[in-house]
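Have a look at this one before I ask anything.
One protein chain omitted, others in place.
Going by the order they are written in, the chains are A, B and C; count residues from 1 in each one.
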Amino acid sequence: MRRFTAALFLLGLGVMIAAIYQHMDFSNTAVNAGQAINAVAAEETGAANFVTSVVLAYRGIDTLLELTILFTAAMIGGMVLGRRRVDAPRDPDAGFILRTGADLLFPLLLVVGLYIILHGHLTPGGGFQGGVILASAFFLPLLARPGSSINQDVISIVEGLAGATFIIIGLLAMFDGKEFLTPLLDKGELGALISAGTLPILYLAVGIKVGSELAGLLAHLAEAEALD
Amino acid sequence: MNLLVLMIALPLLTAFLLSSINRISTLAARWIGPLVLLATAVIGLSVWPQLGAAPLALQWGGFQAPLGITLYADQFALLFALAMTIGTLLLWPRSAENQLRSSSLALLLAGTGSGLALSGDLFNIYVFYELMTVVSYGLIAGRGTSGSFASTLRYLVISGFGAALALAGIALVYQATGTLNLAQLAQLAPEKLNNLQGFAAFVLMLIGFGVKAELFPVNMWVPEVYATASSRVSALLAGVVSKLALLIIMRLLILVFHQPEALTVLLVLGILGVASGELAAWRARDLNRMLAFSSIGQLGVMFIALSIPGNAGIFAALAVMVHHLFLKPSMFLLAERWGGSIEKLAGAARTSPIAAALFVLLALSLIGVPPLPGFWAKLLVIMPMLALDQPLYYLAVFVMLAAASLEANYLFRVVMKLYDKQPAATSHKVHATADLATALFLGGGLIAAVFMLVPLADRLDSIAAQATDVSTYIQTVAPQQLQSGRVQ
Amino acid sequence: MTALDTLLLISAITVGVALLAGNWRVGGWLVTILYALQGAALLMMSGLGYSTLTVVQSSFSIEVLSEQLLWRFDALSWFFALITIGAGLFSSWFASGEWGERYRDNGGSLRLFHGALALNVFTMLVLLASGDLLTLFIGWELVSWASFLIMALAGGKAFGYAMRYISYAFAGAMALLGGLLLIYAEVGSFDFQSLKEAAPQMQASTLWLLVVLLTSGFGVKMAILPFHLWQAKAYAQTPGPGAAFLGAISSRMGLFAFIVVVVQLIGISRLVEMEIPFTFLDAQDLLAWIAVFTIIIPTYIALRQHDARRLLAWHGVGQTGYMLLGIVIANDLGSAGGLMHVFNYASYQAMLFMVVVAVIHRTGTSDLNKLGGLFTRMPLSYLAMLIGIIGLAGLPPMNGFVSKWLIYRSLIVDGSPLLFLGAVIGTLGTILSVYKLIHNIFLGQLRVEHVAVREAPLSMVIPMMALAVIVFVTGYFPGLVLDWTSAVQASIGIPVLAHHLGGVSMKGGLDMIWIVSVLLIGFGFGTLVFFLGGRSRRVHQLDNYAGGHFLTAETRYHYSDNFYPGLMHLIGPWYRNSFEWLERGVISAVDTLSTAMQGLYRNAHPSYLLLAAVVFALSWVIV
Partner (left out) sequence: MDILDINIILYSAAFGLMLIGIGGIVISNHLIRIIFGIALLEAGANLLLLLSTYHEGASAPIIVDGSVPAMMADPVPQALVLTAIVIGVGILALALSLAIRVQRAYGTLDMREVRLKLEQEISENAGIEMPSSSHAPAVTTANSAAAQQESGS
């Protein structure tokens, strides 16, 4: 019965959405904050990738907050899942291919991840995408060698410090008499690797933070079977 | 440069660094949280008088609105930012095993709460809201019982559902106006959002943000969460966090959504909330859930107040909110040791006379007995509603008054139990000193309010007037006009 | 500082002293003296009672929500305050001696008792002093909660009854609040004067809503039908003199507020204009009939009680009907009768409760089936009760006769024979049940366990006797009270009753001095004949005959159980407890709704409701 009425409601919602769609106006999409940003971003931030400008400069606080969400989620995840039982049975060892592959891939992933992070202000990519690659770099050996584990304490310190770096860079701007999170340093030449002031540094912090948090979270989830 | 951003940044920074600090010194890790909150509270208080004259708009990162994100501080926002900070300080979670984590969570909650109150950007509000939600998951689940996990998960489901809908609402707003800045939205709303799309966006956001504000059909998480979370967390959630979600809805109503239909939706949901909450509380047989249900009822009253058009509604809602801000945490603190079956409370007044007396005081104020502040708050809600002379508002008044008599009935059933001359077989637990002291402090605030009624009302009135002043909001933020046409 | 300030200040001090010193040996006396001081402060304003002063303002006033809150006394307030303080004084006096010691020894807190009593007096004075609708409501709530406090003092069973009371009272208060705020919405002010000016222009529908809300609100406190269930049990469970105080004056506060708002401000003439559709009745008739049923039903419920305190308390409910009836009739005779009945009733009800409490004090029970023959042991108490029940039954020469006469007379003048008939039926029930009271306690044969019983201590007897004197004197010289009621009538805008010291000056009027003198002379003559005739012989209390059988002293025979079997056989089937059923019905309706709501909140799928809410909200606009 509930399913039936729920399906009816869904149908109703579909009809409502169609009605709303009918009333939507697609003519003025060019007038928006984004286009205004496109016009001034290169000048104001010095980053060639305007999405990066938005993520780190114009909406930097959003990014800080989403990092915090990730941080919090990882922390709560750790808290909820608890620590590994000492006497928990280990997973069977992975095969030769996975182990060797993981060993080979680890430096490769590390490099790719860092590359993507450091070029975040120039090309598509950035701290989040790179961070995820970093996380997989650290998570892969864990799959290959179930006995080993990531030191969660180190992770929590690393992620904390990375997040703190983000905020401290923001606070430095305040010491400079500017608003919190104002980009600092020389903007450099548009399109160069070392340009856009503090944005790449921020992205590095984001990348490390995302990487460590995801790695920690994944490690936790992977061990979930053996938790008390 | 303004120190106000430190209210948000400092707690976050401390939360990030807490585990590093813990490595260096556990003592420092224990005390730095409260100290930081104290500092941020002082910062907030120091800014307070200055905001009375003129509100303040800050741009994160120094970018001109609407390109960057605006932080808009008027006394209305700061009041709740301070409530969040001080509330967290008073209700600092104390758990033996997870002290470090719950300290971080409390810091995060304070920082986010302040940010949520002060934010002037729609998407930023969403992010703050999500962060606050995640933090509250952590606080609830921090109890560590299987019940707390299950209720968190159920809460997460409905909250995630709501948040996604709110996000869709934001998308609709951005599609229609091309901006997320509230000031600019306020400028554009009469032209671009006064249509079906705007209303749909409002409904989606109302229901999305309403989950935390205990709005009627999306508040099913309330009883189970408050029954499984620790009392301090319940106090925080019911007392402060729900008000912040309400504050978002108020901001949206004042600045962006002026449709009369929006008010009617609020009114209907508010009435249903009051009726369902108070009725359900009437049969509750344990104190925690009784308080949970009754808080649904009181939030319903706030929604009814919000539905009154104009300044009077905001004033009334503000008064009810501030009253509830003091009252509910105090009640939950008392429920800390009195949780569980009401039957078992028989004779508890003998072992803890002060707590029982405080409970009576709180109950009286809650049901609105003059001259306690609860009465005046209720009066402020009802008076403008009757003046409107519309059937639905008459119904709302009737429901509120009937609900108050129900409330009197069930709360005094508890009081009667407390003062029962035949004590229950089990011995009663005495409240922890810190809990009782905090509860007394809050209760004392209520009594003090009785003697400062007039200045308090004036103050709240001016805060409400400042909050409803849309033109000042726009002027203060001063968003640059968006250029029409494409770039190059 | 005005006289009113002084009065309120002393009253507040009384509360403080009672709470502080209530447990001391002299605490009760201290409080009693303070009541006397309150009385003195009230007498400073006695001009109000004789129309030489119209109003006494309090210098204390605050402004809240841009409303100026005022407190002041007028003739009506003064009249009620007089009764209140008097009741407080005598009750406190009564409680100060042996009763208090016993109460304390039994584990009661005298501090709380005296504090609650003083708080009741104080809050009532605040209510009586209210100068606008908002202060009226504040006073109203304060009085409600103060009575709740004193009712709940006894604990145990009393908790349940107090709970029932506060449920009724708070619901009533909410109806009242709704009514007052509706007035505010209509008039734009809480001011008395504005309402008075605006009332004639109000629409009939608004007025109906107002009258229903206000009358229900005030009616709960007065315990008129159908809100009468709470009162008797709650009063009966209140500790000793507290019951006397509550019975005497507490529920009269409802009447006071009714007079102020409905009679004085809205005006009875407006009520007459409000026709009930499809009948030949109007709102005034409706109220009058409610009053008559409030007389009849509770009085006959009282007849069935076998606990003395409950019996008296049920009478309290019934007598309210007379007062309301008189005031609703609102001519010079009726309103004077109604108002005077407030005074008279307070005097003998307090006394009767005191007698019963004294009996409990000495015998330990108020069960009418377990008492009897106490006349020989407690003659002064007996005398007090005799005077009290004569008053309660409304027979000359006591004051109750005067007020009832006025009310009956007004009904006849008003041309309402049916109402008159109803009132008389009520009086009949009263006479029957008060006889049951005095017979079962004092007459007949003494029970073995009560042989050692002594007269109540002086601390109890003196207040009883003082009240007895008041009952008799104001019966002899009703003009004393009629002066005050006339001042009240003048201040609330009702024609003033022409009166003199002995009674009413009109054609076919009443002169109590004459009547009572004749009665006394006749009585004296009878006594003379009785003693001089030498035909009487003193017999032992147990030396009785019954049904032709000689009963030895060992066989006690006291006819108390199953009183009035013939009458009960006749009217028994009419007792249907319909109102109890009604009450239970309401409760179970709330219970069902509550269960349903709880079921809603135990929903396994909260998301489902979220979806439904979104769909409904959207469809409401789109469709």
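The rule is short, and it goes like this: a residue touches a chain if its C-beta (ideal position, glycine included) is under 8 Å from a C-beta of that chain, and two chains touch if they have at least 3 such contacts.
What you see is a predicted model; the values in this text were computed from it and never measured.
Peer 1: Looking at the whole complex, which visible chains does the left-out chain touch?
Peer 2: A, B, C
Peer 1: Out of B:Ala65, B:Leu139, B:Ala227 or B:Ala281, point to the residue that touches the absent chain in the complete complex.
Peer 2: For the chain that is not drawn, the touching residue is B:Ala227.
Peer 1: Tell me which of A:Ile69, A:Leu114 or A:Ile169 is the one touching the absent chain.
Peer 2: A:Ile69
Peer 1: Of the residues B:Leu3, B:Ala39, B:Ala168 or B:Leu272, which one touches the chain left out of the display?
Peer 2: B:Ala168
Peer 1: Tell me which of B:Gly147, B:Pro423 or B:Gly445 is the one touching the absent chain.
Peer 2: From the options B:Gly147, B:Pro423 or B:Gly445, the contact with the absent chain belongs to B:Gly147.
Peer 1: In the complete complex, the non-displayed chain touches which residues of chain A?
Peer 2: On the side of chain A, residues 3, 6-7, 9-10, 13-14, 17, 21, 26, 29-30, 32-35, 37-38, 41-42, 48-51, 53-55, 58-59, 62-63, 65-66, 69-70, 72-74, 76-77, 80-81, 122-124, 128, 190-191, 210, 214, 217, 220-221, 224, 227 touch the unshown chain.
Peer 1: Residue by residue, what part of chain B touches the chain that was omitted?
Peer 2: The missing chain touches chain B at positions 123, 127, 130, 134, 137, 141, 145-147, 149-154, 156-157, 160-161, 164-165, 167-168, 170-172, 174-175, 178, 180, 224, 227-228, 285-286, 288-289, 339-341, 343-344, 486-488.
Peer 1: For chain C, which positions touch the chain that isn't shown here?
Peer 2: So the residues of chain C touching the unseen chain are 598-599, 602, 604-605, 607-608, 611.
One rule holds for everything that comes next: only the chains that are shown with their structure count from here on.
Peer 1: Pick one for the touching-chains graph, please: line, ring, star, complete, other.
Peer 2: complete
Peer 1: Centre-to-centre on C-alpha atoms, which chain is most distant from chain B?
Peer 2: Centre of mass proxy via C-alpha means gives C as farthest from chain B.
Peer 1: When the centre of a chain is set as the mean of its C-alpha atoms, what distance in Å lies between chain A and chain B?
Peer 2: Here the centre of chain B sits 30 Å away from the centre of chain A.
Peer 1: Suppose each chain is reduced to the average of its Cα coordinates; what separation in Å results between chain B and chain C?
Peer 2: 46
Peer 1: Two-or-more-chain contact residues of chain B, please, as numbers and ranges.
Peer 2: Residues 196, 200 of chain B each touch two or more of the other chains.
Peer 1: By residue number and range, which residues of chain A touch two or more other chains?
Peer 2: Residues 16, 19-20 of chain A touch two or more partner chains.
Peer 1: Spell out the part of chain A that touches chain B in their complex, as residue ranges.
Peer 2: Listed in rising order, the residues of chain A that touch chain B are 16, 19-20, 23-25, 28-40, 44, 57-62, 64-66, 68-69, 71-73, 75-76, 78-80, 153, 156-157, 159-161, 163-164, 167-168, 170-171, 173-174, 177-183.
Peer 1: Sort out for me which residues of chain B touch chain C in the complex.
Peer 2: Residue list for chain B touching chain C: 154, 157-158, 161-162, 165, 196, 199-200, 203-204, 206-207, 211, 216-218, 220-223, 261, 265, 269, 275-277, 279-280, 282-284, 293, 364, 367, 369-371, 375-376, 379-380, 382-383, 386-387, 389, 397-398, 401-402, 404-406, 408-409, 412-413, 416, 419-422, 453-454, 457.
Peer 1: Give the list of chain B residues in touch with chain A in this complex.
Peer 2: 1, 5, 9, 12-13, 15-20, 23, 58-63, 66-69, 98, 101, 104-105, 108, 112, 115, 123-124, 127-128, 130-131, 134-135, 137-138, 141-142, 149, 172, 174-181, 195-197, 200, 480, 482-487
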